[in-house]
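Note that this complex is displayed minus one protein chain, with the remaining chains in position.
Chain lettering (A and B) follows the sequence in which the chains are written, and residue indices restart at 1 in each chain.
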Amino acid sequence: MTLRLNQLMVFATPIIIATLVVIAPVQAADTELPQSEQGLTLSDQGIQKSADGGMLEALMFYICAAVVLGSGLAICLSKNIVRMAVYLFGTLASVALMYFLLLANFIGVIQLIVYAGGTLILLIFGVMLTSKSPWAKFDVKRNEMIAAGVICALFAGMLLMVVVNAEWPLETDAVVVGSSMTQFGSALLTDYLVPFEAMSVLLLVVMIGAAYMARQE
Amino acid sequence: MTQFSVPWKQSPPLEHRGPARGVVALARFVYSAAAPIVSRFPGLILTSAIVFSTLAVWIHWELFSYLETIAASDLNGTAKSIWGQSLTVGEIGAYLQSNSVAAGGVLKYLLWPLQMELFRDIVGLAAIFQLFNLIPVYAIWWERKVAGRIQSRMGPMRVGGWHGWAQSFADGVKLVAKEDLVPAQADGMLFKIAPYLAFVPSLLAFLCFPLGSYWVFRNVDVALIFIIAMVGIEVVGVIVAGWASNNKWSVYGAMREACQMVSYEIPMTTVLLVPIMTAGTLNMVQIGDAQSGGWFTWNAFHNPFTFIAFITYYIASLANCKRAPFDLPESESELVAGFHTEYSGFRWSLFFFAEYAAMFVVSGLAVTLFLGAWHTPLPSTWAFEETSLFKILLNGILFSSPFWFIFKCFIFIYIQLWIRWTLPRIRIDQVLYSCVQVMFPIACVALVGHAVWMVLLDGSMFSTLIRWVLGLIFAAVTFGFLSVAAFGYRNGRRMVGYLAVKQLPGS
Partner (left out) sequence: MFEIGLTHYLVVATLLFVMGIYVMMTKRNAIGILIGVEMVLNGANINLVAFNRYNGMSGIDGQITSLFVIVLAAAEAALAVAICMNFYKNLNTVDVDHGDTLAG
């Protein structure tokens, strides 16, 4: 019997994660709710600035960033392909949390449902079908690793220099009211109609192509 | 004590280190203190639990009606959310005193902590976590009872006295205390985190789940997609578990689960577009509020296509939470429990929590989107004027939204159990055939047909007529089902005998 503390911590883990999701600013309800019998609504209207001056948001951001970068680093260093896929799950989920923090709820849930629920499963499925033993290790040569590391470090330094030093023309204090869902709907059917249709054609082509390639001889 | 000599290495005796020692001592103390009382007065404890939970629901109802008042009488005339706003004690007191129901000074101070957002969030999270814990516990108990009755036996009868109502708690204690084995050839890290990957998403799905107009923790505008995403993410844990166990059966289970989930999400999400189109929003609270006018205004009876969509959704959701006849990932007879073959103890119970919570979530989606959410079959305009305490209480019972929501969900869970213990499991190629060649075309037809109906016929006389006809058919089916159940309950033993004699081969 191993009744260890970390087993009991499972009761704390979901609460912590739930808190993370929940504290992310939630926006709601673009239109007036259908008036219920009480004639009032309790939905969150618009986005409220939290009273603590963004402290909670900052905390959330740092946690998300830590998970994103930590699991990214784990992917870089891991040799086991299944573990890499699981670390990728951490990256994807915390990127979705970042989208919630950035008030892009719809993109966040789409990231969860398409990336974490679809693409990732496809990847793990591919791993299962293409590896003979569960421990498919592909060792990296040391000099390759060093060369790639140096190139990537230089590239990262260059990008970071640009990002930190650039002056972006921003309007940070705009007040946002209402949801993006109606905006999404109308934008997809007016301004972005051609890309939208092109995307649907592309998906059809991909479906046929994937079925053709994976067919039984 | 006899010492047996065995050819394998014996495991070392139990010992608890670190903080676990205190926990075990506490558990022992609680057990030894509670066991005599529980075994002596089980009925009393159950009754008082029911009474107290009813009282808690009622108090909650009252509390929320106060909060409603606060929201209604905002100074600027705009609806004001209680969640995510700061209130002062003065404000709460003023609103309470302006309310017709007498509000004493003590109540004002009882409500004082509610002004803090963090406190409200903690209360809400604790409530959700309790709900999440209790629903699987009772669903498991109920599954065992239903399975027993279907097989002409009693099911659990001992623990707790009345029909073994505490059986799942006892099982939980057993599972927590069991040894947590990790196979030697397994990938230890993945093996250990996989149950949490399955457990946490199904808990997160509850965050956006409305149990009533005001009984929602976070009223998000994309709640529906969030919940579907959470149900879909749960599969990652299952696949990782099957893979990490390093067991042939587990890998088979995981691969079946992967292809089954990925394919069944397509028809499920397609038919979910039908109620979204009817309500014009992804917000679960708004979808639910649009169906408040009695049972014939529920989305399922909007037109024939929504009815088809409802049935298609229900079948797809069976596959999505791996219930029979689609329980191929964990088929006991072929794959020896599939992906959780190697799991034991606490991690195994996490998988079960995830599975039963997913059952509740998909049933809840069916109820919210198609069958009137948390509303009674009666129109909500029939609620009493809240002039006296008795009428408030009566309203609380008859129109209590969490009660109706959970009640409807459990009816759907019951149908899931019924299907599981009645139908045989189908083959994996039949599963995929029924998804791609049967359900998906039906879902597409329902979607297109509903869109055409919305454009051409919505609001017309014919549409209303069809809605009434469908509603009456549903009512008739429900009534027939209840009468058959009542007949069977009265003539249980005789009916079982008749069926057994007449239906068995060779009779």
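Here is the rule we go by: a contact is a pair of C-beta atoms (placed from the backbone, for glycine too) under 8 Å apart; a residue touches a chain by one contact, two chains touch by 3 or more.
Worth saying up front: this structure is predicted, and the values here are computed from it rather than measured.
Of the chains on view, those touched by the hidden chain across the whole complex are A. Counting over the whole complex, chain A has residues 53-55, 57-58, 61, 65, 68-69, 72-73, 75-76, 81, 84-85, 88, 91-92, 95, 98-99, 101-104, 106-107, 110-111, 114-115, 118-119, 122-123, 125-127, 129-131, 136, 138, 140, 144-145, 148-149, 151-152, 155-156, 159-160, 163-164, 168, 170-172, 174, 176, 180, 183-184, 187-188, 192, 195, 199, 202-203, 206-207, 209-210, 213-214 touching the chain that is not drawn.
Rule of thumb we're sticking to: only the chains that are shown with their structure count from here on.
Of all the residues in chain A, the ones that touch chain B in their complex are 1-5, 7-8, 10-11, 13-15, 17-19, 21-23, 26-31, 33-34, 36-45, 48, 50-51, 80, 82-83, 86, 89, 93, 105-106, 108-110, 112-113, 116-118, 120-122, 124-125, 128, 134, 179, 181. If you check the complex, the residues on chain B that touch chain A are 14, 16, 18-20, 23-24, 67-68, 71-72, 78-79, 81-86, 117, 121, 125, 128-129, 176-180, 187, 189-190, 193, 196-197, 199-200, 203-204, 207, 213-214, 217-222, 225-226, 228-230, 232-233, 235-236, 239-240, 243-244, 246, 251, 254-255, 258-259, 261-262, 265, 281-283, 285-286, 289-290, 292, 346, 350, 380-381, 383.
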